[in-house]
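Removed: one protein chain of the complex. Kept in place: all other protein chains.
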Amino acid sequence: MRAMHDLGGLPAGPIEREGHDPSLAERRVDALMSLLMARGVFNVDEMRRTIEALPREIYERHDYYERWLHTIERLLVEKGVLTRAEIEARLAAGPAGA
Amino acid sequence: MTEPGLRPGMRVRVRERPVEGHVRTPFYIRGRLGRVERLHGRFPDPERRAYGGSGLPPVPLYLVRFRQADLWPDYAGGAADSLLIDLYEHWLEPLGDGHGA
Partner (left out) sequence: MAHDHDVHAHPPGRDHPVREWEAREAAIRGLLIEKGVLTADEIRRKIEEWEQKSPALGARIVARAWLDPAFEARLLADANAAAAELGIDASGVKVVALKNTPSLHHLVVCTLCSCYPRALLGLPPAWYKSKAYRSRAVRDPRGVLAEFGMALPPEVEVRVVDSTADCRYLVLPMRPAGTESWDEPRLAALVTRDAMIGVARVAAPARPA
């Protein structure tokens, strides 16, 4: 059975050539990913395994770095670094500056 | 540590293993016949590392070549067109240094 991320050979339309350079927020997600792996919080294979297990609507509808953020959050919770409650509480508290 | 069991030039068939979870062998290449192009070396097994293991002992990783005409029934490109892909040894069934393409 073909997993959702396993795209080789599937029919697809034209390639969207226009794209933006990553925004600051996207670069931050990228940096978090690099640093958390370098720190040994999780490894690249755990990261891929987690992306591949995202709910299909997230995998298909969300942009690349949004998917990475979902993945980072799931792994941080899985590894006991953060809890969902802490994250939601922090979000509810509102932005506290960059 | 496992010695690499395959050599460049050997014919191989990509195994069709019933696996769930994280693997790095795409669906489109399973069951296909190719030839070993080179040995990259030994690397930790990502299928075990994905679930928190070390992935050791490391597994031999090969670059394997396939003819595009063998992969896609409607392939309309050049007859010489090929595809190379990195595959781990436990996914490859050796068929020997056969004759023919």
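Letters are used for the chains, namely A and B, taken in the order the chains are written, and counting of residues starts over at 1 for each.
Quick note on the criterion: a residue touches a chain if its C-beta (ideal position, glycine included) is under 8 Å from a C-beta of that chain, and two chains touch if they have at least 3 such contacts.
The structure displayed is predicted, hence computed values, not measured ones.
One chain is missing from the display, and on chain A it is touched by residues 5-17, 19-20, 22, 24-25, 27-32, 34-36, 39, 41, 48, 51, 62, 64, 66, 69, 72-73, 76, 81-82, 86-88, 90-92, 95-96, 98. Contact between chain B and the absent chain runs through residues 24-26, 28, 40-41, 43, 46, 61, 63, 68, 71-72, 75-88.
In this text, only the chains that are shown with their structure count from here on.
Listed in rising order, the residues of chain B touching chain A in the complex are 21-22, 26-29, 46-47, 49-52, 55, 71-72.
Looking at the complex, you find that chain A touches chain B at residues 1-3, 6, 8-9, 43, 45-46, 48-49, 52.
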